[in-house]
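A protein chain is absent from this complex, but the other protein chains hold their places.
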Amino acid sequence: MNTQGAHSSEFRLLAMPLVLFLLVFLGFPAIVNLIYSVSDVSFETLRQPRITGLSNFAAVWNDRAFWQASWFSFRFGALTALLECALGLVLAIFLSPLIERRSWLMAILMLPLMVAPALVGLMYRLVLHEFAGPVPYYLWAWFGTSVSFLGPTSAFWTLIVVETLQWTPFALLLFYMAYRAIPTEIVEASAMDGARRWHLLWYVELPLMAPTIVVALLIRFIDGFRVFDNVYVLTGSGPGGSTASLSIYIYEAFFKQGAIGKAVAASVILFAVSFAVLYGLNFIASRRKGALR
Amino acid sequence: MGKISLRKAGKQYGTVEIIRDLDLEIADGEFVVIVGPSGCGKSTLLRMIAGLEATTSGQIVIDGHDVTAALPVERKLAMVFQSYALYPHMTVRQNMGFGLKLAKLSVGAIRAKVDAAADTLKLTPLLDRYPKELSGGQRQRVAIGRAIVREPVGFLFDEPLSNLDAALRVDMRLEIAKLHRSLGATMIYVTHDQVEAMTLADRIVVLKDGRVMQQGTPHELYENPANLFVAQFIGSPKMNILPCKRNGDGQLDLSGQGLLEMPLRSDAAPVQLGARPEHLSLVAPENGHCRGTVEAREYLGGTTSVFVRNPELGLINVSAPADIGFGIGETVGIHIDNVRLSLFDAAGAAVIASP
Partner (left out) sequence: MINALRWLVFAIAALAMNFPILVTLVTSFKSARELSTNPGLWVQAPTLDNYLAVFQVSDRLNIFLYLLNSITVALIGTTLAVALALPAAYAIARGRLGERTLLPFIVNLRAVPLIIFAIPLYMMFQWLALLDTRLGLGLILSIVNLPLALVILVNAIRDLPGELDEAALMDGANRRQILLRVIAPVCRPAIVTSLIFGFITAWNEFLFGLMLTTSKAVPITVGASFFFAASGGGVQWGVASAVMVVGALPPVLLGLIMYRQISGSMTAGAVKG
C-alpha cells in the first residue's frame, strides 16, 4: 500500500484516539502501580505515598499465601486447559457428523459460553447445595451418600469440574471449525492411499489441527490461570486460602486486608511475568511462521 | 490536456529498485500500452503515475505541472483496476457518482454526468443494481464508467481484462479501442498480454526489471525488435532464436548446419539470428538452408506449427500451411526468408544496417 507522507499522517490521526485512550486508562494505572509498589501506602495516605524501596516485593515474596495462590492458578489453568481440550477434541470429532447436518446442535453446546461465569458459579451454589441442590439430592436418593463438594477436600476438584464444563464448548467449537476446515481432497487422497480411519485421524487430521490445539490449550490455560469470577462466588479464597487464585489473592489483599502496597507489588509481578511470557510466545510464533515460509 | 511525462522517475523499496531512471513522454490523446513479464514493475509504474505509489526519485509531470508529490485526485487521472474495485455497498449509479459527490458537485450535475456516461456504455438499465448483481463484463463497464464521469485528462488501466473469459476479453478490447477513439483522451494501459498490447496500442513500451527495453508502434516492435528480449516477448508464437556466426565470406554460418547471405550491410558480428515462424517454410531436405527432423506438429486450423529438431540449432518452430504433408520423424529442409530476419550481437542487442 501507500507509503506517502501525507497518508501515513492521516493513518496516525486515525489510530490516535485508541492510543490516547490506552495511555490514559492503562498507561497511567501502570505508572501508579509502579510507584505504589515501592511505596508505603494505605487508604488514608493514598495521595502521599512514601517511597520505601522493595519492601512490598519482599513482603509478597515471603508471603506463603502468594506462592499458594500462584500454585493454585498454575495448577487450575493447566488442568482445566488439558481437560477442556481433551474433551473438546473428542466431542468435536465424534459429533462432527451430527453437527454438520444440524448446526443448531452447536448452538445448544455453545449455550454455557453465553452465561456469565459469575452467574454460573452462583448457579452451582444451588446445584451443589446440600438441601436445595439436585446433585446431593440424587446422590442421597440413589447411593445413600453425598459429598461435601465445596468442603476442604473436594473444593479444588469441584472448581475444576465447574470450569471445565463451562469452557469445554469453547475448545469444542474451535476444534470443530478446524476439523471442518480440513480440505476434503486431503482426506480423499489419504483414503486413496489406503489409510484406515485411525491412521487418517492420527497421521492426517490431528497434525493438521495441531496449531489450533496449541492455541486452544494456550487460551484456556491463560483464562484458567487468571480465573476470578466463578471461584470467587463459589468458594472465595476457600478454607485456608486453598482456592485462592492469584486474582483472588490480589483482590483480597487490597479490599479485605487493605494491604495496598502488597497487592500492587503482586500486580506488578504478575504484570511483568504475563507480558514476558506473552511476548515470548509471540516471538516464538513469529519465528515459527518465518521458518515455514 | 493529457500530456504525461516521466523524467528519470524511480521507485525504490528499501534497497530494491523497482523502477530506475525511467524516461517516458506520452502525448495528449495517445494510447500507450506498457507490457512486460510479471514482476517487471509495470503495475508499479502505473500506480506511480496514478499517485497511489510514491515516486522516490525523478519527476512526474502532467500538462506542465510537476505532480510527483501530488495526491491522486489532484492529478486528474482516472484508473480502472484489475479487480474493478467497485464499491459493493453502492448501486451502479452511486459507484459512478462517488467521486463527483466527494468533489461536492450538485445532485443534478452528478445525475446528468452519470446518465451521460451510462448512456455511452449502455449501462442505463443497470444503474440501480448493486455490483454483485452484475456479470463480469458489466462490472468492467461500470469501472470504466466510473472513470469516465470524472472527465479525467488521462485514463489508467491496470490489466483490466485479465479477470474476463477469453470471448468477453475480445469484446471489451474492441470496446476500449472504440472508447479511446470517441473520447480522444490519453490512455495508459498495463498488461502482460502482448496480444492486447499489439491490438490496442498507438505505442508499446516494453518493460523489464524496471527499465524500458524498447518503445515504438506495434509494427516497429514486431518488425525491428531492439533486442532479444523484445524479439521473444512480442509475437505469438515466439520468434525462433538460432545460434550463428559470420564467416570470412561475409555469410552467416548456422553452426555448420547451413549458410545464409547477410540480410543487411553491417560490420558487426552477430551471434544469434531471430526468425519468426511465419518467415520460415518447409521444403525438401536438399533445398533448405538447413534441415532437421519433424518432432511434433500442432494443427491450429488455419496453419500448422511444425517443430523441427536440428542437433545444433535446437527446436525450430515453422508455421506451415494447415495441410502440410510432412509427418513426424521425417527429415525436412527449412527455407529462411532472409529479408525479414533479425540479428543480435553477444549482448543481445539488435544488429542494424551500417549507414
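Points worth noting:
Residue numbering begins at 1 within each chain, and the chains themselves are lettered A and B in the order written.
Everything below uses one rule, namely that a contact is a pair of C-beta atoms (placed from the backbone, for glycine too) under 8 Å apart; a residue touches a chain by one contact, two chains touch by 3 or more.
Because the structure is predicted, anything quoted here is derived from the model rather than measured.
In the complete complex, the residue from A:S39, A:N56, A:T80 or A:T168 that touches the missing chain is A:T168. Contact with the chain not shown here comes from a single listed residue; of A:L98, A:A189 or A:A210, that residue is A:L98. Subunit A residues in contact with the hidden partner, per the touch definition given at the top, are 1-2, 7-8, 10-15, 17-19, 21-22, 25-26, 28-30, 32-33, 36, 46, 91, 94-95, 97-98, 103, 105-120, 122-127, 129, 131-134, 136-138, 165-166, 168-170, 173-174, 177-178, 211-212, 215-216, 219, 222, 225-226, 228-229, 232-233, 246-247, 250-251, 254-255, 260, 263-264, 267-268, 270-271, 274-275, 278-279, 282.
Take subunit B: the residues that touch the chain left off the picture are 47, 50-52, 71-73, 77-79, 81-83, 85-89, 98-99, 102-103, 146, 150.
Operating definition for what follows: only the chains that are shown with their structure count from here on.
For the pair subunit A and subunit B, the distance between C-alpha centroids works out to 58 Å.
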